[in-house]
Structures are given as structure tokens and as C-alpha cells.
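With one protein chain removed, the remaining protein chains of the complex are shown where they sit.
Per-chain numbering from 1; labels A, B, C, D and E assigned in written order.
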């Protein structure tokens, strides 16, 4: 191969000016959280929450504490470093990022028992709702709903603790794994379950109650979003639906805007909902024609 | 970091009582099949079925037997161990799990040639049905339909042989890889193909004939499922559609319940079907409005 | 385990006749491009295009050239070998495959700066279009639209340079990662973005202008394809939609056939479009009924 | 390459008769302990004995138990499997190998605290005896004497517990790492140290007291060994030296046969000793000539 | 860190002139055989020669051929590439290196059965000569003499076939592993064994008969070597000892120059021999003095 082509291309690609449109806040991006490390963060967290279901090594009651201990210790190291990197990225070399990363990590570690508690309700809900499910073990081992909710609940907790960047990376990792796209900013109650799940989208400002069930392809999205004086979308405004307790939404339904689906309502498959649904109501689509 | 927070969190997480809701059948779960090993099982099986298409090493006719031999030998070891684990999980320390795992593995190994034969019909069907396809090699190398069908046909065979847990894990692995969710319990004839595929769901009790073709987003689901006296779904009842030979279902169609789509019928895209479609008929959706 | 079952199965599987239906063009397939190596090709290319966002090592302006240089050098070696393999597969042992692989690789390396330029417009479009996006860094780090477009733009460039097989493998890798299926043959202008994305299908002969935005589940497909005298689909005929500049297509819309969606048109969610839409028009679906 | 040469060579090499001289006890060797696994056994054991010195992760007093626990648990699994393999190899498919492997492993695990205690005396002896040593940490981190003695003391303990094959493999691993060849059958007291060490040989029936120090190149060997009626060496007869407490042997000295080097004796460098040395005596070599 | 120091150092180190004294034959060295690949070559060869003793997977008579076949096939690929690299290095871009590498590899593969045959005699000799040896399996699994002789006999065969560079790399790999330094040019008969071995040196032009045994620290070296008119040593002249059949040399003996140690002679430990020793004779050292 002609090396002059290679070196010429390298010269162009190493010209920092060709990267300037990608820099945030007038600073040069030097370091981002590592997807590789965050993958390990999720793997370890799953092994902490469900210690008998993912780990390769058989663990017994007598040795459980050793394994939980080593995993939590490693999790705390990995997470602290990644949180510090994300804080520095977000704030341009803040002076106290290391200390804040330390505090946030401690708070996250302290919240692990409650994460296990709420994820346990999600597992039980999935088991009860699926006639094809044979055991809790099967649900935990392979159901996408458990995997995506573990990532989401971890990401949501980190978001509440003030961590930038990482929550979104974690939910996008689950999106890639399951086809289910839950924004870490959404609020989701206990005993939540998604059946099959591919194509589900749950937007940033959604509020979902307890015992809610979604099927594949459901969108909980924004209908439109207001623009500021420059024509750019205003960020952070509530714009996604509220689903109260015990709602069921069937496959490929699309629910858009800051509307409320009342307690116990049922939304049928393949339909488009942009207005409130009162508690206990069902909305369904019309018939298809046959020829 | 303050170690007392870490050790306190570990103490709570190592409390076996916080895990009790997750145990099946009043016993403690100590070991589950390994997703990591089952990933290798699938990789090896693909290399056995299509020995020229996935393996990194070029294989010639003279040396084909060496490679097939080593792969089948390794497959049999890995599979036997995983089957034994899944039998023990399912039956709480059965006395004859090792021997049954051995017998099942032998039967599975003996079925590999017929798995290649039926998967070959699927490859040919995908090639014939896609104007963008350039060669059989391209189909095998990257089409999601071949990948998901390999996992499904292996999983279905294991299910027929009485293996718990593993079949579902295998099809969920393909679900994550392709966005296509086929329950291992479904029955699917030869020359089956799925185009694009993301979002397809094929339920546990589906029966699909020969030469059937689905497009992306198609759901073959249950309309509802009967509950037992305790309000829990009754497991195992036929509740998904029957598709006879030569049926085509276009993208995002939803077919629900134990209905029959007759031989050669065509189901149009984006529609919702809950009643039988006679052989040779087409069902399509209404027009959209323009403003 | 009874070894005779194993060796009998191996004998059948090593019988070259059982593979003959899978061979292309009356020749035996001996070598295919390696998905494993192509995965590294994509990883390196992402690190070249966005050198500050995926690499594990912090890179500074002073050392940028070293890293770009090593990455481009490795990319050129890996790609040249894979291109040669794909040319040989496609043409049955052509005599000049090595030299052509060398030339194509040089041309691809020379195009890397322009690939960065157009992908930068895609990043900016994604940031401007999503109220939930916090920074360009976040977009690059985890948005599926950037990942799938990087694979697509690389694959499209290789297709234009005459490389068989590999372009399709690259876009299927992104399909698996993101749920978005873009055929490498499609033509797509700058500042293109896909929100959420799962289930999107963009067919081989699509032509998409500048500043186009799609939401999840959108299909740009073929309505039907003409058959040749043998009943097989005729390959390569224009059969997918044209989307002019500034078009927006909402979630789960299906646009089929060689129709044109005019400049600035808006296609509503969940609808089925098979006829031209004039510039500036909106098409939306009817209301759902509530009971 | 001509495949017929390859397949012909394979045919010859796969002829079981060409391996028959290598089989032990008229049976075919089917499985041996794995050097790969035993390497991990040694790495873990070193991390258990000296938990602050080899492990990559910083361990604190609060988390020490977690790390020790996981390491001991993994060590017990690996060792049990390897011991079972070695018993089966030695005894031709004994019926109780699994149970005996289990008992031996328990006994070995119970002996780990005493192994740490005696190895601590060896570390202190090395520190006190070397003017170039800066700290205990340096001794543990890199002195060959600590590495070879850890392997030897583990191997000797396993030998006492009745494990075949593995003890010798462990000491040969240290031989390769350090150039020091200690037979696991030798008996060695506390506070033993070897300086530099390359070329040291300590034979199977050596008995070494406390506070003994050797330098590089020292051989404690057999002078000759009696043959049985078939002219083969009789195995297991005491034939190597006894070194009493506080003996020092300088570099490249050779001490041969079942002789006794008395308490506190000093053996000079480069000499050949085949007779007893009384307590407190020194033996040295003659002068070299200069020309 | 100050990047200017780093970039300045890089500039100096990337100055090709600072490397010019290291180039051979007025050409720039661009590629050398890979120690990493050659390590795998040795591992595979050991697994081919002794298929039951090093491999992690249990192999049975029925499946032996599969494993031997895959190993020989892989060995032939790796070796051919490395041989081509070494020929090109040695001859500055020879035109027929690829073809010669192919021929040499075929010849080497054809010699593997005879390599197993002679190495079997070495194993048996080691077992018969060591009262501490318990089985052939133990000898093969861990005795340094088997490891170094496998590397030497492979290297010697490659040297005879005209391969540059690689033979010496292979024997230096064994030198590092065992402390035994055998030049690949030496000629060594069957049933050869080295006990303990650390420090043994066997020079390039040694000729060793059958049933010879050496102990640790033995040097078979050159006494001096004649210089050419420029004061450089003349390469390739016979300058190392000849040991006839049945010779034994005890530990740390040094035998120098082109002398002959006659059939059945015994050379005692720690002595210096520079003149012929007649057949059947013993040479021993004088006594040490005691004070």
C-alpha cells in the first residue's frame, strides 16, 4: 500500500480543527466514561442483586457474604472512577469531583438493598403475568424485562444522585441488549413488567405507577415539544404520559403527550392515544377490512 | 470511601432472607445454566451446521472431518454439563440427572444432521425471497433470520428432548441478537423466513407450516388467557395462531388467539387480526387520511 | 457417552454432499470475511472518527497523531485482508484480488476525513433534535443513531468502491446492536437522524435527502417486486421510497414502494403510505375508538 | 500445501500403537492434572498466604475476609478437581477418588494458616540474611526464595496427604520460574532461605533443619542409588544429605549421599562433599593458581 | 506530565538513524518471526507428540484423530507463515520464500511421527534413570528434560530443513523455561536424558551418541575459537565435544573443545575436562580440604 495516502489521511484526521464542532461548552473533550467498564459495572450489579442466577460459580449460604463483599468492593471502585470522569466532563475540571464521586458512590452502595427489593417485585410480576414462564429462575436468567429494569433502576438511582452521562449510557446498553428504550429520567413504580419488549420506548418525563404492564412496541412519547426563541427544543419540560397503577398497554400502542392513563385502564394494541383515558376504561382500534 | 457503609450494605445483601421471594419451589437456587457457556454452545453449533461460513480457519474437504469432530466432541461435553445443571434446578437434586443428561445429549448429537437439513431449506427460502440478497453465503453470514432460526431449531429440539430452562435461554439470546422473539415451544415447518425481523414475536403454542414468510414487527400472540381459580394464568393451553403453508404476513401485523390463517393467505401490514382467515384470502388495512 | 453416536453423527456432518445446496455458483465456499475481524474494523473506525469519545486511553492534542496513525495503520491491514477474502469469494479465485483489495483500501483510507465530516453533521442533528440530549458527548457515547450511521456510512462507502459481502455484514452488525436495519445500498444525505430507532428498516434503493428525521419503527420498504421468467425476484430494481430534504416520519409509519415524500413533508405515526406525498404536506392516521 | 502429506501424517500420529510405550500400568492415559489450572492454584494460594503483596486490588482490614473467602472457596474447587484427576490417574479408575479428593482438599484448606506461619519465618530469614534487602515487602514481591518455598511447602503438604503427581508438577513449576529444584518429598524446617538460587537442587530424601541457608548452585544430591535384580534403581531409599539446624552452604557446593552436615557447620563454595561434616566445622576448597 | 518531554523523546526514538547499527546486511529489518506465535507452535507440537498428557480436554481413542487432525492443520498454517517470514528476513525479500516455506512445512509435518518415536525413547530413558520418578505420565507432564528435548528436536529438524532464525528462538524458549541451553545445531542420539538440568549448556557442534545422561550444570563448550583476519570468530567450525554412546556426565562438569569422551566413560562432577577421555574411563575431581 502507498504509505503517502495513509500518512496524508492521518495528517487530516489528526487536525484538531476537524473535531471542533464535536466539543461541548467550548472545551476539548479529553475523557469520557468507558462503556467497557460500565458493562462490567452492570454485570457485577446483576450478580449482587441476584447472586444465585448469573454467577458462574455456585454460591452457598455460608459463602454468600464473601462473594457479595468482593463484588460490592469492586463495584464501588469502578463506579467511583467512572462517576469522577463523568463529573469532570460535565463541569470542566471541577475541583471537587473526586470527593463528590466518593460521596455519590457511597450513597449508591447504600441503596443496593432497596434496589434488590424493588427488582424482586418486578420479577414476581413477570412470573405472574406470563403463562409461558416456568419459574422465577427462568425469569431472572433470561427475560429481557428483568435485564432492562435492572439497568434502568440503577441508572435512575444514579440520576437522582446527580451523576451525568452514565445513566443514559446504562439504559442505552440495555436498549441494545433488549430493544427496550427506557430513559433514566422516567419514574416507574414497583411490580412493573414488559412482555417481549422489542421496540418499547419510555420517555424522559414519564410517570408510571405500580403493577403496570406493557407489551412489545409500545411508545410512551412526546407529542411535540415547545421551542425556545432560537427554535431549539426547550429541555426538561414534562411532555410524556402518566400511567397510573394497574394500567395495561397492549402491543404497538402509541401514547403521546402529557396525558394521564387512569388507574386500571387498558390501552389496546396498535392504536394511537393523545388524550387522557379515564380510570378503568379501555381504548381499542377499529376493525381491519378483509377482501 | 467510608468502609462502614460498604460493610453494612454487604451485610444486608448477604442476608439470605432478602432473597427468599426469588427461590423456586421452596428450595434455594444454587446453580443455573451459564449464559456464557450456552453462548459457546451456539457458536459451536453454528460452526457445525455451516462449517464454511463462520469459522475463522479455512477448512477444506480433506480436513472437514477433523474440525467437525472436535466441534461435536466439545459441544457434547458443554451441553451435557449444562443439561445436567438445568435438570437439577428443575427437579431439586434428582438422582439420575447425570445419566439423563447423557442420554439427552446423545440424542441431540444424533439430530444434528437433520438440523442442518432443515436449516438449509430456511437459507434457500431467504435467498429466493429477497431481491437484495446476493448469495447463500451472504445469507448465512449475516441475515438475522438464519441466526434466530438456528437458535430456535436447536432450542425446540432440546425442548422436545425434555430439557428445561436452556431452550428459553437460547431463544432469548437470539432475541437480544436479532430483535426476533420466537418461543422454543412453537412448531415451525421448513423453508421459513423472516425479513428484517426486528420486533417479531412468535408465541409458545404457534403452529407454522412450510414456506411461510414474515416481515418485521409481526406478532403471533395470545388474545387472552384463561385464569385458574386463584386468578393466575393457566399455563400450556393452545392460545396462539396456526399459520398454514405458504402464508405471508407483512410488517407490523398483529395476529392474536388460536385462529387459523389458511394456506396461501396474505396478511397485510400494520393490521390487527383476531379471527380466522380462509385459505388464499388477503386481509389489508384501510387507507390513511391526508390533510 | 456412547462414542459411536458421536462418530456416526460426525461422519454424516462431514459428508460434503450435505453441504452442496449451500455452495454459491457451483463452487465450494472455503473462506468468508470474519465477523470477528470486522467487529474490530468498526471499533477502530469509530475511534478514528471520534477519537475522544470511545477510546479507553485519554488522548491529548499533542499525542492525537500517534493514536490516529496507529489506528489507521491497523485498520488498513485488517480491511485489506477482509476485502481480498470477499473479492475472492465473490469471483471464485480471481487473479488480481490482492491488488484490487490494496487499491480499494487506499481509497477507503483517503475517504476517512470526509466520513468524519458527514458524521459530524449527523451528531449535531441528533443533538438539536432531542430535548433530552445534554451534550454532543452524550450523543456520540451512546445514541444508537450515531452507531448505526457510522456503520452505514462506512458500509456505503465500501459498496461504492466495489466491495462485496462486507457492507451488508457491517450494517447487520449495527442492526443487531441498535435494532435499526439500513441497507448499505441506500443513499442518505447529511444531518440525518433516527430517534430511538428500534424497528426502523431502510431498503436498498432508498434515496434520502438532507435534514431528514425518522422515529422508531419506521419502514421505508418495497411494496412488491417484479419476478423474472422463473418466478424469482429481479434484483437491483429501484423499489424503495425517495425522501426529499427536511422530511420527518413519525414512529411506526410504513412507507412502501418507489414513491416520493416531498421536501418538508411530515408523515404521522402508525400509518401506511403507498403513494406520493407532496412537499410540505402532512399525512396522519384516523382516530381510535374508545369504549 | 499438499493435503495428502498432512492427512497421511495425521493417520500415523492417530495410530494408538505409536503411543503404547508411553502408557503407564498397561492402561491408556486419558487425563492428567492441568498445568494451566495448577498455575491458578499457585497464584491463588500466594494471594491467600500474602494477601497484601500480590493481589492487584488493594485490600483493607475491613474487606480482607471477603477476599480471603472467595479465594479459599475457589482454591478448594480447583484443587478438589485436580486431586481427583491425579488419584484416578494413579489408581486406574478407583471407585472412591471423588470422596478422597474431597477429604484431602478439606485437610489442605485446614492447613493454610500453618503454611502462612512457616512461610512467614522464611520471609523474615531472607530479610535478615540479605544486606541488599530493603523491606519484607520487597522480599515477598520478588525474591525467588519465597516463590519456590511457597510452591514447595504447598507441594510437600499435598504429598503428605497422599496426592500423587501434583506435588511434583508444582515444584517443577517453581523450578522453571526460579531455577531452584526442590523435590516435594524433601523435609525442610522453618526459617529456610536460598540466596539467588539458580541451579540449586534439593533431592527427594533430604532432611533440612531450622535456620539453614543455601546459596546459588548448591546441590544436595544422591551419590549413587542401589539397583534391583533387574538393574533398575530401587525407588524411595534415603539417599540425600541431612543438614542440621543453622547450616550454611555457599555457592555451587555439591553435597552428595546420605551424609550429615552437623549443626552450625559451614560448607564453602564450589566444593564437593561426600562425607559427614561434624557440627560447627567449616569445609572450604583449595586455592586456585594464578599464572 | 509535560508533553513536550514526551514528544521530544518520541522524535528522537523515531529517528531511523538511531536504529541503523541494528540492521542486518545493509537492509532495514521490517519483520521478524513472532515469539508469541512460536510459543503456540511449541504448545501444539507437544499436544501432537503427547496427545494425552498436556491437552486440557480428555481425548479418547475414537476421537484422537479429530484432535490430531485439527492440531496438525493449525500447526502447518502457523509454521508456514513463520518460516516464510524467517526466510525473507534472512534473504532480503527472496522471490520464492512462500513456496519454499510451503515445501519445508510439508517436510516437517511428514517428520512428526519420527519425532514422536525418538522423544518416546527420551521419556523412557528419563523414567529408567530416576529413582524419584513414579510414572511415564509424571515424566512427560513436568520433567524439564522432556520439554527441552521436544523444543530441541523440533528446532534441529527445522535447522536441517534450512529454516533460519526460528530454530534458535525455539531452543532459547526452552532455555528460559528449563535453564537448559541446547544449540539447535547439536546432534543428539536417542534415549538422551538430563537430570534437573539447570545450567546445562550444549554447544552448536556437539555430537552426542545414544543413551547419554547429563546432570545439572554440565557445560559442553568450546575451548577457544579461531579468529579470521579481521579478528572476528570464524563461524561454523567444529569446536565442541563428541560424547559417544552410554556416557554419563555428573553435575557441573565442564567439557571444552573438540575432544571425544569415549563410549561408556563417566565424567565426575565439578571438574574441567579439555582432553579426550578413553572409552570406559572415569574422571573425577580431587578431594576438598576440611578445617
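By definition in this document, a contact is a pair of C-beta atoms (placed from the backbone, for glycine too) under 8 Å apart; a residue touches a chain by one contact, two chains touch by 3 or more.
The model shown is predicted, which means the values in this text are computed figures rather than measured ones.
Q: For the chain that was dropped from the view, give me its touching partners among the shown chains.
A: Checking the complete complex, the chain left out touches A, C, D, E.
Q: Taking the full complex into account, find the residue in D:17, D:95, D:135 or D:230 that is in contact with the omitted chain.
A: D:135
Q: Even though one chain is hidden, which residues of subunit D still touch it in the full complex?
A: 48, 50-54, 56, 58-61, 64-65, 68-69, 72-73, 76, 80, 102, 105-106, 109-110, 112-113, 116-117, 120, 123-124, 128-138, 140-144, 177-179, 196, 198-199, 215-217, 251-252, 269-270, 285-291
Q: Just checking the interface: what residues of subunit A touch the absent partner chain?
A: Spelled out for subunit A, the touching residues are 3-4, 6-7, 10, 60, 62-63, 66.
Q: Spell out, residue by residue, where the missing chain touches subunit C.
A: Within subunit C, the residues touching the omitted chain are 57, 63, 65-70, 73-74, 77.
Keep this in mind: only the chains that are shown with their structure count from here on.
Q: From the options D-E, B-D or C-E, choose the one that repeats interface A-B, i.e. more than half of its residue-numbered contact pairs are shared.
A: Overlap exceeds half of the contact pairs only for D-E.
Q: Just curious, how far off is subunit E from subunit B if you go by their C-alpha centres, in Å?
A: Roughly 53 Å, centre to centre.
Q: Would you kindly tell me how far, in whole Å, the mean C-alpha position of subunit C lies from that of subunit B?
A: Roughly 25 Å separates the two chain centres.
Q: Note the residues in subunit C that touch 2 or more other chains, in rising order.
A: Each of 6-7, 10, 60, 179, 198-199, 217, 252, 270, 285-286 in subunit C touches at least two other chains.
Q: Quick one: label the inter-chain contact graph as line, ring, star, complete or other.
A: Topology of the interface graph: other, matching no listed pattern.
Q: Identify every two-chain combination in which the chains touch.
A: A-B, A-C, A-D, B-C, B-D, B-E, C-E, D-E
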